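Removed: one protein chain of the complex. Kept in place: all other protein chains.
Per-chain residue numbering starts at 1, and chain names A and B are given in the order in which the chains are listed.
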Amino acid sequence: MPELDLLSKGMTTCQGCPMELIARAALDTLGPRTITMTPPSCAAILTGSGDETGWGIPSVQTVLMSLPAFASGVSEALKIRGMDDVTVMGFAGDGGTFDIGLQSLSGAIERGHKAVFICYNNEAYMNTGNQRSSATTLGASTKTTPTGKKESAKNIDFMLLHTPLVYQATASVGNIPDFKRKLKKAASKDGPCFIHVLAPCPSGWKFPTDQTIEVAKLAIKSGAWLQFEREDGKITINTKPTDFQLINQYLDGQKRFGRVTPEIRERIIAEAKGRYETLCRLAELDCLV
Amino acid sequence: MGVIKALDGNAAIAHGVMRSKVQLVAAYPITPQTPIVETISSLIDTKQYDATYITVESEHSALSSLIGASSTGVRTFTASASHGLALMHEVTGTAAASRLPIVMAVVSRAIPGPMSLWCDHSDIMTQRDQGWIQLFAASPQEALDFVMIAYRVSEDERVLTPTMVDIDGFFCSHLTEPVDVPTVEEAAQFVKDFVPVNATLDPEVPYAMNNLTSPAIFTELKRSQDIGMRSAGKVLDERFEEFASLFGRKYGRVMCHETEGADTVVVCMGSMSGTVKHVVNELRAAGKKVGVARVATFRPFPYKELAAALEGVKNVAVIDRVSGMGSFGPLYEEVLSTLRSGRIDANVYPFVAGLGGRDIWEQTIEDVFSRTEALAASGDVCDEPIWIDLKEDEVRYNA
Partner (left out) sequence: MQKLVQQRTKMLETLPEIIGPVSVKVSDVHTGAWRYRRPVIRDEDCVRCGICATYCPCGVIEKTDDGMVIDYTYCKGCGICTVECPKKAIDFIEESNFRKEAE
C-alpha cells in the first residue's frame, strides 16, 4: 500500500492559513490511526462539503457547542470495541474552545476520556468573518469591535491548570517541531490532553499572507504568547520572552491593532508581563495536579 | 415467561435498557427522569450490568456523546425530559440526520415556563419534526417493552432512525405496577447483539460524517430520512407481531377500546388513556356508544390505522396534553389530517387537558364526552381548543 496523504492539498482554506498547517502537522505526527472531530468553524473547510472531504482519516463534523462530548462518546466506544490504538483528536478553534464549547470541554476533561483536544487559536470567529471571541486580544479590531476590543482575553491556559488534564501545553505555528513533540507526548497519554496553538490569521489579523510564521514567532519572542507545558503536576516554560517591548512591533505588524491607543498598548504589555510572572511563579510549584 | 417485578415506569425503562444489551449510556439527571439515570449508573458502577456510563455535564453533551459513540458502532441510550430535552434540541436533529439508531426515554414534563416539574407533552412535542420515531407508552410494562422494540426498529436497515420512548412524568414514571420482566435469555431472542449496518468511524474506511450538505443534495437526504421514518410504520407492525409471539403482549400503533360501533370516540396518547378506558366502560354500561383510540406511535403517525379505527364514528374528541398556543394541539391536527385523508366525515373537537401535571380525572373525561355530545347536537364548530379542565375564574388577561 503506497503511503497516502492524510489531508488533501486542494482545499479552500485562505492563503497562508495557520489552521491548515496545524492540522497537517498534527496528522503527520499522529498517523492514519486517528479519528478527528471538528466543529463548524474554519476547520470545517478541512471536513469538506457534500460528498467530498479533505481528511484522509475518519472524521465527524460535530456541533459547535459539544465537540468534546462527541469525542467522549467516540473515545469510550473505541474502548468498548477494543480499538485502543486509535487516537481521538478534537480540532476546534477559540470559539469552540473558549466560548460555546467550554462547558463541554471542562466536562470531558473532568471525566478523563482518552483524547487530544487541539485548539487552534486565531483569536476571533474567523469562519463567520471575524467577530470577537473571548480569545480576542485587548485592542484588536474585529467586525463586532470595530474600534478595538475593550476587554482582555480569557486566559484559557490558566483556567485549565486546575483541571485533571494528563497533559497540557501551549504551542505555536511559529515552532512546528515543538508542536509535533508536544502532540506526540499527548497521544501517548491515557487521558485527556489539551494543546493550545497560536494561529495568526492573515485574513482576520490583517497582515501579508507570507508573514503567518513570522507573526507567530514574534508573539513568542515578545511574550505576547507563552510557550509552556504541564505534566505530572509541574509546569515547564519552553521559551523565555526576549523583550516585552517587542510587543509594540507585534502590534504594529497587524492592521487589527490599527486603532490601539498608547494607553491600551501599555495595558497589553503590562498584561503580558503579568502573565509571564504568574507563569514563572507557577513553574516553581510542583503541586498542580 | 419472565419474572414479575413491582416496577415504576422509570425502573421499567432501566430494565428495558439492560435487556436490550445497551453498551453505552450517557445521561444527565432531571426530574422526573432521574431514577432512570440512578438505576442504570448504579448497576454499571456495582458491576451488575456490563456497560459504559458517561456522567456527562449536560443533556446537550449526553446526546452529543451518544452521537459520537453510536457513530463508532455501539448501542446507546439516554433519557431526558423538559428543559433537558430542550437543551438537546440542537443535537436531536444531528442524530436523526446522521441516521443513528439511538434510543432515548423522554419522561414528559411541561416545558418552561412557567417553571413546572409536572407532566404534559409540551417537551416531546418540541421534537415532533426533528426526525425521531416517537412512541408513547401508557404503563410501566409498555415502557419496558417499547424500549426493546425501539432498538429493533431503529436499527432496522430500512429505518436507521432514532427513537424516543415517551412516558408521562410521575403518572407513569413514578407509578408502581407489576411488570413482567423478560429474563436475559428470553430478551436475547428478541434483541440480539448490536451489529452496525451503516457507516462507522474506523481508520480502515475513513468516512467523513455529518458533513456540510449543499442545496444540491440536502432535499434528497431529507427525503431519504423521511422514507426511513415512514418505513418504521411497517417495521413497527412486524416487531409488534414478533414481540407478541415471544412474550404474549400484543401492541399496535393505534390501540382501540370499544371503538367498534361507537358514535363518539376519544383520541388521546399516554397515561390518560387508562382513565379514558375506565370512563368508556362506565358509559358503555350506561348504554352510551363510546370508545377510545390511543395513538401509540406519534411518529411516524398512523394515519391509515387511525382512519380504520374511526370509520363510521360520528364524533371524535381529541385530547391534547399540550396547549397548541394560538392554534390547536398537535394531536388534533394529526386527527384532522387523518379524517380528511381517510375521507371520514365525522365531527371533530379539540380538547386541551392535563397541562403542567394537572390530573385528568374521570370527571374530566366525562366532561369531554358530554361536551362533545352537546357540540354535535348544536352543530357548533370549534375555532379554538376547549380547555376542558380550566378554572375560568383564575385566568388573568387584559382584553
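Some notes on this structure:
In this section, contacts are C-beta pairs under 8 Å (C-beta built on N, C-alpha and C of every residue); 3 or more make two chains touch, one makes a residue touch a chain.
A quick note: this is a predicted structure, and the numbers were derived from the prediction, not measured.
Here the missing chain is touched by one residue of A:11, A:138, A:161 or A:237, and it is A:11. Only one residue from A:50, A:164, A:258 or A:274 touches the chain missing from this view: A:50.
Which of B:24, B:97 or B:254 touches the hidden chain is settled by the complete complex: it is B:97. Annotation: of A:82, A:177 or A:262, A:177 touches the absent chain (contact as defined above). Of B:31, B:55, B:126 or B:224, it is B:224 that touches the chain left out of the display. Of the candidate positions A:151, A:210 or A:277, contact with the unshown chain belongs to A:210.
Within the entire complex, the positions of chain B that touch the omitted partner chain are 97-99, 160, 198-199, 205-211, 213, 221, 224, 228. Touching the omitted chain from chain A are residues 2-5, 7-13, 15-18, 20-21, 24-25, 48-54, 56, 173, 176-177, 202, 208-214.
Quick note on the criterion: only the chains that are shown with their structure count from here on.
Separating the CA-averaged centres of chain A and chain B is a span of 43 Å.
Chain B makes touch with chain A in their complex at residues 23-24, 26, 52, 54-58, 60-62, 64-74, 76, 90-91, 94, 201-203, 205-214, 216-217. Residues 32-35, 37, 40, 44, 47-51, 53, 55-63, 65-66, 68-81, 83, 86, 103-104, 106-108, 110-111 of chain A are the ones touching chain B in the complex.
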